[in-house]
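Moving on, here comes subunit A:
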Amino acid sequence: METQNITLLSFKIQDDLFAVDALQVDHILELPPIITAVPNTPHYMKGIINLHGNIIPVADMRLIMDKEVQDKRSDASIIVLNPSNIQDARIGILVDVVEEVIETKKEALKETITEGKKGLIEHFEGTLVFNEDFVHVINIAHLCEIIEK
Partner candidate 1 sequence: MLTEIKNQFYNDTLETLISIQEALSETPPEGEEERNMVERVFTVSHQISGTGPMLGFDNSALLSRKLERTFYEIRSGKRTLTAQLLTQTQRTIQNLLEVLQKEQGE
Partner candidate 2 sequence: MIDKFRAKFVEESTDNVHDLEEALFLLEKDMDNKELIERIFRAMHSLKGGGAMFGFNHLSEFTHHLETIFDWVRTNKLKVTTDLITLTFSAIDQIKFLLKTGDLSAAEDLNAQQNFIQRLQAFLSGEGSTGPSGAAASQTAAAPEESDEKTYLISFIPQKELLQNGTNPLYLLDDIHALGQALTLAYTHKVPSLDLIDAEANYCLWQILVSTAESINEIKDVFIFVEDECELHIDQVAGRNILQDKEVLEKTEKAVKNSTLLTVEDFKLENQAPVAGPAPQTEEKKKAAIKEHKISSIRVSSHKIDELVTLVSELVTLQAQLSLYAENTQDATMLSMSENVQKLSRQLRENAFDISLIPLQSELMRFQRLVRDLSKDQGKDIDFVIEGGDLELDKNIIENLTDPLLHILRNSIDHGIEVPEDRIKAGKAPKGNILFKAFYSGANVIIEISDDGKGIDAELIRQKAIAKGLIESDAALTEKEVLDLIFVSGFSTREVVSDVSGRGVGMDVVKRKLANIRGEVSIESEKGKGTLISITLPMTLSIIDGLLVGVGENQYVIPISAIDKLYALQPEQLKQSFNQVVVIDNEQYPYIDLRKVFKVSDAEDREQLQMIMVKAEDRLTGLLVDAVIGEYQTVVKPLGRYLKKQEILSGASIMGDGTIALVIDTTRLLQKQKNRK
């Protein structure tokens, strides 16, 4: 029981790699042709989409992380998160590219040292070295909290 397996889903924002707990991922969607903008909401809220008859709000991770928004986003995807400990809290996050599913041990996570600010995100769950890259693991509850503010 000492070593706890974790499954992560990694994705790219600009040049950095991030990941979230894969068990809390509901869907991965291609960028739909229309995201209905909702007026008078924070700038990072892209709008809402129709997912099998449910309304899912979508937040742009680039804007949350204070990055420039690029025009061409052919690989962009929406990761629909379903936070396990919050009710009715499904939310889509718009990312540049979804990378892969990583199976690892919890111990492999090291304390995150971020070079430069990551926008609204104040802290990470940890950082993993994977294929000679740093993958910062985002705490979904924390992310939801930010978006909800």
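How these were chosen: all candidates are chains of the complex that A comes from, given by their letters.
Simple rule for what comes next: contacts are C-beta pairs under 8 Å (C-beta built on N, C-alpha and C of every residue); 3 or more make two chains touch, one makes a residue touch a chain; residues count from 1.
Only a predicted model underlies this, so the values are computations on that prediction, with no experimental measurement involved.
> Out of the numbered options 1 or 2, which touches subunit A in the complex?
2
> Considering only the defined contacts, which subunit A positions touch candidate 2 in the complex?
Result: residues 34, 36-41, 45, 48-50, 52-55, 57, 59, 88-91, 144, 147-148 of subunit A touch candidate 2.
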